[in-house]
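With one protein chain removed, the remaining protein chains of the complex are shown where they sit.
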Amino acid sequence: MPGLSFENYQRNQHLATSGFAVPKTTSTGTTIVGCKFDGGVVIAADTRATAGDIVADKNCEKLHCISSNIWCAGAGTAADTEMVTQIISSNIELHSLSTGRQPRVVTCLTMLKQHLFKYQGHIGAYLIVAGVDPTGPQLMSIHAHGSTDIGYYLSLGSGSMAAMAVLESKWKREMNKEEAMALCTEAIESGIWNDLGSGSNVDMCVMEVGKDSVLHRNYRTPNVRAQKERSYKFARGTTGILGQTVRNLVDVVEVPIANEEMEVDS
Amino acid sequence: MSLQEALPDSALHSTASSVPIEHRFNPYSDNGGTILGIAGKDFAVLAGDTRNTTGYSINSRYEPKVFHVGDNVVVSANGFAADGNVLVKRLGQQIQWYHYNHNKELKLSSCARLVQHMLYGKRFFPYYVHTILAGLDEDGKGAIYSFDPVGSYEREQCRAGGAAASLIMPFLDNQVNFKNQMDPATNGTEPHPITYLSLEEVLQLVKDAFSSATERHIQVGDGLEILIVTKDGVRTEYSPLKRD
Partner (left out) sequence: MNGISVDVNHLKKGEVNLGTSIMACKFDGGVILGADSRTTTGSFIANRVTDKLTQVHEKIWCCRSGSAADTQAVADIVHYHLQAYSAQNDRDPSAKVAASLFQELCYSNKDSLSAGIIVAGFDEMTGGEVYSIPLGGSLHKQEYAIAGSGSTYIYGFCNTHFKSNMSEDEVIQFVKTALAEAIKWDGSSGGVIRMVVLTKEGPRRLIFYPDEYEKICN
């Protein structure tokens, strides 16, 4: 068989069927979206990370920087989206150094899809890649198996249905930056409220032709923690003291100084 | 949708390389949510969040699951909502029949024994629920009874059930039964004395337990409904929870 070997994966699958516990990976059961506008592109994400039914991180970062002009929103296995993005980021930097050109989104897309295809879906990264390059604003998506799509507006993750519902009903051609940002915010919030895998805040990144990309970390925070009814400070003395030992770290030895007997050369 | 749900877990998660797909009807599903009961000196509370879910979807943001079934008894059966509703409904009917047949109130301890029989009656096709019963005992003291899906039960001071039970229960052990706490007055030499909490304190604990569970469990949220049982009857309090 050509290509990579997946026999350890098959062994683990076999182990799992015979009752061996499989470790839980942190999954970004996520809502991510992207939308083009006149003169740029915007991507956005929620900030909840889950491990099964438990919220693992209430304010995680799902927007990854590939290069100064290309950003990427990730859904799927948190570690995979993070690592795959870092690998491609450094390869893109080397590529642009050796060619002496600004990196392009299609280059990223090709590198990512070839990397992911090689791993046959075992790297669980679902990405929306966006940026501005010499060919203009670009917006694309990649699935874990290595397939890619292009669109004016895209959504991915467990909340993609909720987000796409908003995008399909409110998207229009020829939007300005503010309209695109508002649309993406609404799409992500739709995921936050209606999808259990998504929650907390909205992160956003705006990439405009001829301008630096702007990352709006926690662009919206509609889920601030509620004030508790009681204080749970424990009074001094709540912790039991079972025993006490005091130990000297240094032994102090008294040495009498015999000045008279000492001979000092002078 | 129904086809997807009808598949057993093994079928949904199996890949091409593992076991053959078994197409069998699965009568159970998990509707999430959490319940919590605390007994006080002369009162008992039973609270539940009002979110109802399947998978990553919210079915309802307000679907009460704690009910007054008569005779100052409140009950909640959390887990598979369809079974829970049926159990509560049948318990209410049984209490009605008890009135018709005996013309007197059903004691809480008797009600608990009745619930045990109802659950064990379906020993080989169980109600997929964690049941909690709350009310006042013969002496007017607050009482909580909690049941496993097939009827094993125990009277307790407090109990959390459902999705976030494992998140709330340690908090309750510490704050209601003062576990792992020494008496500050004795400078940590004597254990904290076991005292009854006031209704006000209990309600604060319940609200904080639920707002914390909402932060960390995806199936908990939307609203909190607390049923309070005193000698004067059953009272309901509602407060909103986070909706994300």
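For clarity, chains are labelled A and B in written order, and residue numbers in each chain start from 1.
Going forward, contacts are C-beta pairs under 8 Å (C-beta built on N, C-alpha and C of every residue); 3 or more make two chains touch, one makes a residue touch a chain.
Computed from a prediction, not measured in an experiment: that's the story for all the values here.
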Which of these touches the unseen chain: A:His14, A:Arg101 or A:Arg225? A:His14
Touching residue (missing chain; options A:Met161, A:Ala182 or A:Ala226): A:Met161
Residue list for chain A contacting the dropped chain reads 1-3, 7, 10-11, 13-14, 110, 113-114, 116-117, 120-121, 143-151, 160-161
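One rule holds for everything that comes next: only the chains that are shown with their structure count from here on.
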In whole angstrom, what separates the CA-based centres of chain A and chain B? 36
If you look only at chain A, which of its residues touch chain B in the complex? 10, 13, 16-17, 29, 48, 50, 53-55, 58, 158, 192-200, 222-223, 225-226, 228-230, 232, 234-241
Mind listing the chain B positions that touch chain A in their complex? 15, 17-19, 32, 53, 55-58, 163, 175, 181-189, 191-192, 201, 203-205, 207-208, 211, 215-219, 241-244
